[in-house]
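Right, chain A next:
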Amino acid sequence: MTLALFAAFAALLVGCSLMVILHRNPVASALFLVLAFCSLAGLYLLLHAEFVAMVQVIVYAGAIMVLFLFVIMYLNLRHDVEQGIAVAVRRGAGWILGILLLAETVAFFKGRWAEGPVSAPDLAPVAGNTQAIGQVLYTRYLFPFEITSVLLLVAMVGAVVIAKGRGPGLHPAAPAADAAADAKAAAPDHAGGEA
Partner candidate 1 sequence: MMHDIPLAWMLALSATVFVIGVVGVLVRRNALVIFMSIELMLNAGNLAFVAFSRALGSLDGQVFVFFVMTVAAAEVAVGLAIIVNVFRLKETIYVDEINLLKG
Partner candidate 2 sequence: MAVADPPAALVSTAAAERAARRLAERFPDVTFRRQEGEAVRDLTIVVPASRLVEICTFLRDDPGTEFAMLAWVGGVDLLPRQPRFEVVYHLLSITHAARLALKVLVHEEDARVPTVTGVWPTANWHERETYDFYGITFDGHPDLTRILLPEDWVGWPLRKDSPLGYQEVAFTHNTPGRRLPTPDLTALKPKKVRYRAH
């Protein structure tokens, strides 16, 4: 059953990722990205990382992608215009490079393919892994954690300043507030850890 679920989520993930870069409509791209994130959350669940899975949905699907959608609608974007020789050349080059990269990966893995450890020792099986993650986060990684919060603060201030910016008389409040919202959306992380 796990295998079937993995196959389903993996197919969904790859398909949605492809649609993100293939679809001409930015809104559709964003929606496919949301779907991709949700299937990633499913994969995390399969990997017994429930907390990460939930945070993935809250932060990515709930905050970051809403912000993307907000900006797309705010700028009132329609279908992308992708015409002209320069664009075509770049597209071709991009695809060739991508395929090369994939081929390289395959070549790299070829001959070294090993299934890896199938079953790992169980991590904190009882209360979920939330508590365990909290333990690690607030002991060993306390310093990086604090740095991250500073980073978020900087990003928040930066977003507000940029959005208020030099824009000639345009109302800066809405996007700024949202950018800040997003920066702060990571806040539940602190919480979950503390439990």
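With respect to how the candidates were assembled, all candidates are chains of the complex that A comes from, given by their letters.
Before moving on, here are some points about what is shown:
We take it that a contact is a pair of C-beta atoms (placed from the backbone, for glycine too) under 8 Å apart; a residue touches a chain by one contact, two chains touch by 3 or more; residues count from 1.
For clarity, every value in this text was computed on a predicted model and none was experimentally measured.
Among the candidates 1 or 2, the one that touches chain A within this complex is 1. Per the touch definition, chain A reaches candidate 1 in the complex via residues 1-3, 6, 10, 13-14, 17-18, 20-21, 26, 29-30, 33, 36-37, 40, 43-44, 46-49, 51-52, 55-56, 59-60, 63-64, 67-68, 71-72, 74-75, 77, 80, 82, 86-87, 90-91, 93-95, 97-98, 101-102, 105, 109, 113-123, 129, 132-133, 136-137, 140-141, 144, 148, 151-152, 154-156, 158-160, 162-163, 165-167, 170, 175-176, 179-180, 182-183, 185-186, 189.
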